[in-house]
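Missing here: one protein chain of the complex. Every other protein chain is in place.
So that you can tell them apart, the chains are marked A, B and C in the order they are listed, and the count of residues begins at 1 in each.
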Amino acid sequence: MSKKNLLVENERNRQDLGFGTKLTDRRKRLLKQDGQFNVKRKGQSFEAWLNIYNRFIIMPWKIFFLIVLLVYLLLNFIFAITYYLIGVEHLIGVNMTSTHSQFWDAFFFSAQSLTTVGYGRISPDGFAASWVSSIESLVGLMMFAIVTGLLYGRFSRPNPRILFSDNALIAPYLNINALMFRMVNERSNQLINMEVSLVFSKIEERNGLPTRRYYGLSLERAKVNFFPTDWTIVHPLTEDSPLYNETPESLAASDAEFMIAIQGVDDTFADAIHVRHSYKAEELVWGAKFTPMVEEDGEEIYILDLKKVGNYRPANLNY
Amino acid sequence: MSKKNLLVENERNRQDLGFGTKLTDRRKRLLKQDGQFNVKRKGQSFEAWLNIYNRFIIMPWKIFFLIVLLVYLLLNFIFAITYYLIGVEHLIGVNMTSTHSQFWDAFFFSAQSLTTVGYGRISPDGFAASWVSSIESLVGLMMFAIVTGLLYGRFSRPNPRILFSDNALIAPYLNINALMFRMVNERSNQLINMEVSLVFSKIEERNGLPTRRYYGLSLERAKVNFFPTDWTIVHPLTEDSPLYNETPESLAASDAEFMIAIQGVDDTFADAIHVRHSYKAEELVWGAKFTPMVEEDGEEIYILDLKKVGNYRPANLNY
Amino acid sequence: MSKKNLLVENERNRQDLGFGTKLTDRRKRLLKQDGQFNVKRKGQSFEAWLNIYNRFIIMPWKIFFLIVLLVYLLLNFIFAITYYLIGVEHLIGVNMTSTHSQFWDAFFFSAQSLTTVGYGRISPDGFAASWVSSIESLVGLMMFAIVTGLLYGRFSRPNPRILFSDNALIAPYLNINALMFRMVNERSNQLINMEVSLVFSKIEERNGLPTRRYYGLSLERAKVNFFPTDWTIVHPLTEDSPLYNETPESLAASDAEFMIAIQGVDDTFADAIHVRHSYKAEELVWGAKFTPMVEEDGEEIYILDLKKVGNYRPANLNY
Partner (left out) sequence: MSKKNLLVENERNRQDLGFGTKLTDRRKRLLKQDGQFNVKRKGQSFEAWLNIYNRFIIMPWKIFFLIVLLVYLLLNFIFAITYYLIGVEHLIGVNMTSTHSQFWDAFFFSAQSLTTVGYGRISPDGFAASWVSSIESLVGLMMFAIVTGLLYGRFSRPNPRILFSDNALIAPYLNINALMFRMVNERSNQLINMEVSLVFSKIEERNGLPTRRYYGLSLERAKVNFFPTDWTIVHPLTEDSPLYNETPESLAASDAEFMIAIQGVDDTFADAIHVRHSYKAEELVWGAKFTPMVEEDGEEIYILDLKKVGNYRPANLNY
């Protein structure tokens, strides 16, 4: 193989995962602990920025229902104005005693048309008012068809709740040490075929320039078929580990970050799930091991105490 | 490879599947025969415990419709009280002859608003009553949008019905013996690309402590493209099988369990399906073989008798 | 490796695909040409037999809408009877002139309640009639929520339309011959990541008993990324092909069948699609090759003539 090809081969074997090497600013964390990326887009088209379906799916429930309510009131207001401009005398049954009562009866008639409840105490009579109310009922049905679609989109979105230990530990493991963190499914539904990948990133000097590099860390067990209890992910600190000679100080100095990507399947719906997490150097605890989460108290069932996911106790490391 | 790495390698090669080694209580079965895990969560957040969409999807149909009915009645009751407090004189058409008739007319008006049927015999007149009924119709539409979403979620949930033989058999196979169990798709829709994995778990003494260990069992055929009739899963008891020297007594003594995980694709919807099952030592029959399920009675079509999935007859084992 | 293991190894390497070896009746075709299996289930539970969601999804549109209409009429009939039994005098506005008119007004009132149109010409007044109509509107909304879910299930079901050539050909190929068949996507939407597997099945004498055996046939190209035009699937008849020494007569005598399983992805919805097809020995044409389907007529666009998918012309085979 020629020298040229060797260089190419080296580059090919480098692990990048999609972050690139140019993002080297030490103060900035690329992958936030909630699994979001610390990147903002500029120059998006309006449509891409709006991304309206996505926004309606991921917004909190309170905001979602508030927007539905506001749109409902706004539509009623617009149609009420329209009936008022056409002339409320074309709405049979409107209380004509005052402008105030006329407007509000138009408003309530609008609400009765939009929701298709149509009591009939107020009903359209003239040509224009009848046309507008025909359209309004269609608009109402469209709006509720849209809301139905959005609601199902929100329901069916895979939304796993994985709890992670607050800290990653450097713990004794067999007769060496290992990097460990622990996770557990907070929900009672089963997650299966779980796979985890762990990437170690730090800033290194290359040709005198600080460059962020990425290293995949091999795991004792990267895949499990079932995930009924807790799972401690273990990267053994063997001689070939990129962490073998690291110290708390060297990790802090090189702005080290451990990035975790998890995928699996939600057993109830057979939906794929994807979860990300990360630990920074300062979230590592050196010389500790996790304490058990499962209680064996003599009952017929295993008890898993979720609040203990981050619990650890000091432990002497192997040297 | 150093001694350290060998230990790591051993650990890496151990098959765990996500159960961990600390759950050793003999009286407890981890994977129940219905495919559920025998684990209870403690300390869940309210939201994770509620897991409301999941619950509405997996509950029985009777409970689902009962809850819909109760929510409907409850909402009507709440709105009826509200109209009553506002004053039923603001609902035109209410039968004012008694408190009883007033309340029930408010209740029926509420039902007519919530469902948007709005006959109009009773209709709101005052400002407050009109506002409440405007909101009630919106609430009704939201409620039915939610129910529509839940219904589709229930419909579209992959829900395979795989029948398993009641027993796993130790049966003669070629010139040795094999562990066998049989399964069949109860439904007429096709399952394709089926994969099965079989894990043998037992309690062993390690360093004087009882520890549950897991062993993957190799299968004669772990994957089939089609699954139109019955499928007998076969683990040959060759010399390298973890079961090679086991006896009925040793399996019972070590609290042996055979755990099965199946995945495939439902051909109608191209949905992934996942099924789990397990056999305990006492569900094994030694010296038996399954009898055929397919009838060949001269018709133009093969007849598959599902009730025979567990049928077997005695057979001499090879030694 | 011991003799025992060799037998096991042979069995393991046999290709079965899920059909089993016991189905040997020559008159019966296991995989029908429309991709359905020729198997009938006996002893299904009522629920598995009903398989109601599945049936509603795969039934023809005409049947689907007919059932919706019949259920609508049936529900109206049942509720009309109920109102009649309660007493139509509790429905204000009913035409009391005859039993006939009373029943039909109860029926139309029922329809107006079930669809929630609720004109109000007829409206409930008494306690019992009001309760029944409250429930009927709820039933109506549930029914339409169910229909909405079924409609979306029908819409979103992957339903590819792949056209196959009527015949598989034994055609000259390079300097040997090959088994070929041709397929094309009838729809204009793109299918991508297509994979095809081809299985040859025939009845052989084993230990004096006729036994159906299955052989995978290697393909010149088993996977394509894109499928914009036609695709001719080619199994070269090399010396290691299970078909190498077969003749039209030997194939007919051994009840040969070629089974095809195709999977891919519909580009519009990213849905997985699965298609099956089969050719029997009598559907083979020896000494022919497919004629082109793509017309190059000087326009800016390629024209694919779907009706030509099965067109072939005689061709001399290589020997």
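Observations
The rule we apply is simple: a contact is a pair of C-beta atoms (placed from the backbone, for glycine too) under 8 Å apart; a residue touches a chain by one contact, two chains touch by 3 or more.
Keep in mind it's a predicted model, so treat the numbers as computed, not measured.
Only one residue from B:T116, B:N225 or B:S241 touches the chain missing from this view: B:T116. The residue touching the chain not shown here, chosen from C:F200, C:F227 or C:Y279, is C:F227.
Considering the whole complex, the residue from C:V8, C:M194, C:L217 or C:A256 that touches the absent chain is C:M194.
Considering the whole complex, the residue from C:A48, C:V68, C:A128 or C:V285 that touches the absent chain is C:V68. Within the entire complex, the positions of chain B that touch the omitted partner chain are 116, 118-120, 148. Although one chain is not drawn, its touching partners on chain C can still be listed: residues 65, 68-69, 72, 76, 95, 104, 108, 111-112, 115-121, 144, 147-148, 151-152, 155-156, 161, 174-176, 186-190, 192-194, 220-221, 224-231, 236, 238-239, 265, 267-270, 292, 294-296, 300-308.
Listed here are the chain A residues that touch the chain not shown: 2-5, 7-8, 11-12, 16-20, 22-23, 25, 27-28, 30-31, 37-45, 48-49, 51, 53-54, 57-58, 92, 112-113, 116-120, 123-125, 127, 130-131, 133-134, 137-138, 140-142, 145-146, 148-150, 152-153, 157-158, 197, 199, 261, 263, 271-274.
Just so it is clear, only the chains that are shown with their structure count from here on.
At the interface between chain B and chain C, two copies of one sequence, fewer than half of the residue numbers in use are shared by both copies.
Inter-chain spacing, taken between the CA centroids of chain A and chain C, is 37 Å. Counting only residues that touch two or more partner chains, chain C has 116, 118-120, 148.
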